[in-house]
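All protein chains of the complex are present and in place, except for one that has been dropped.
Showing subunit A:
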Amino acid sequence: MSLKKALDDCMIDFDRCVLVTDLLEEYKLSYKEVNDVLEAYIKNQEPATKFEKRFLVHGKKKTQGSGAGEDLYSVVLESKLKDWLAKVQDAESQLYSVKIAGGTKSPAATFKPMQHLEVKLAKVEQRPGAGKLVPTANGVPATNGVKSEPSKSQGIKSEASKSSVKVEPSKSSLKTEKDADKPPVGKGKHSPESKKTSPKEQASKAKPAAAKKGSINSFFTAAASKPKDVKATPSKPAAGTMDNFFKKQPPGAQKSPTEKEKETKKAAPAPAKKEPSKKKSPSPTKKTSAANTSVQLFDEESAESSDEEEKLDKLRRKVIGSDNESDVEKPSTSKRRRISDSEDEEQPPKKATEQEVIAVDEEMDREPANETYLDEDGFVITQRKPVKAQPAKKKVSPKATAPASKKKSPPSAGKAGKDGSKTKQAGIMSFFSKK
C-alpha cells in the first residue's frame, strides 16, 4: 500500500506522534517523498484538523574559536521554525513528526534500529562461520531455555529477507549433524508404518522433526562447538542439554504405561528395527524412580553419541549417582551404576549376571515388580505389577522370559530372551561406536 493511499484511507493514526522515519521504514520511500506526500495531506486536512508538527532543520552553525563549521540536524517545533531557519546557515527544513494537536499524550519514544537504507554497502558479507551460530539458536527452539535466542535469529532472518543480507539457513550447516543423527532416526522411521512404536519414536512423531533434531543438535553442539568458531554463548549448549533432560523426563515417565496399553491391545506387528526402544527398555524394567529417568536419558544419549560423549556420560552418571545416593536408595543407585557400567563396557551380559539382576530385584522392596519379556517384534515389554504381588516376583522374571521366548522370532534361543535382547543392545552399541 502506498503512503498516499494509506493517508487517504485514514490508515495512519495521527492521534499518536507519527515520525517520518517510521514512514520511511514502512513504505520504503525517500525522506523527501514522505515529506511531500505528508505535507500535501496535512495541507488538505489542516483547516478542519489542527496538527502539531515538528520539523527537522538542517544547516551549518559557525562555532566560536575554531574555523570548523558544525553541521546541525535539529528537531524543532513549528512555532520555532522561523527562528531556527534564521540562525542557521544554509538552512533547510523538512517535516519530522506530525500529530493531531491536543491529542492523547504520546508515550515515550523508543529507539528502533533502522532497516531502510538510502546508502548501503555494495556487498554485505556474511562473516565466515557466522551461519553456524544460527543452527544453535534456531535448532533448539523448543528445548533451549533462552527464549530470546530463537526470536533473535528470526529477527535476523526477517532482516535478511528485507535486505540483501543472506543469513545462511540453519539446515545447510546442520546437515552434517543430521547425518550423524541419521542412523537412529532412520531406523526409527520404520515404526510409523506400524501402530506399535517405541516411546522414543512416539515422541519423535509427536514433535516436529526439526525440534527433535534441534534437541539432538544441542547435544552435539555442546561437544562440537569447542573446536569450531561458533558464536553461541557458552551457556547455550549446557542449557540445551539441561532442557533436554527436563523435557525428556515426562515422556520417560509415560513410557511404560503407553507400552502397557499397546501390549494389552496387541497391535499389529511392528518392523524389526527397534534398537532405540531396546536401549530404553532395560531401565523401566529395573527402576521406576525419578533417578531412573536419568538413566533412560543417558541411555538414549549414549545410543546416539560417540565414544567421547559416552565418557562424558559416564562422568555425569557418577555425579548423579553421588547426588542421589542415600541410605534408602543405596540398592537402586548401585544397580544403576551397574547398568551404566554394563553399557559402557559394551559386553553382552551373561546368564549369571541376569540372575543377579533378578536377585537384586527381589531385594528391592520399594520397587514394584515388573514383568519383562520380548514381544514378537523384538521389543522389550515391561509390565508393571502392583507391589503387593511381591511373592510372585520370583516367578515374574521366568515368566517374562517364557512368553518372550515363545513369541519372538529373531533370537533363536528361547531361553535367552532377555539375554538375547542384551546382546542385541550391545551389538547396537558397538555399531554406534564403530560409526
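Odds and ends about this structure:
The working rule: contacts are C-beta pairs under 8 Å (C-beta built on N, C-alpha and C of every residue); 3 or more make two chains touch, one makes a residue touch a chain; residues count from 1.
Here is the rule we go by: contacts and distances are computed from a predicted model.
Missing chain, UniProt name from the options "DNA polymerase delta subunit 2", "Beta-adaptin-like protein", "tRNA-splicing endonuclease subunit Sen15 domain-containing protein" or "Ribosomal RNA-processing protein 44": "DNA polymerase delta subunit 2".
Residues of subunit A that touch the chain left out of view are 19, 21, 24, 30-32, 56, 58, 61, 63, 66, 68-77, 80, 84, 92, 94, 108-122, 124-127, 130-131, 133, 137, 148-149, 152, 155-156, 159, 163, 165, 167, 231-234.
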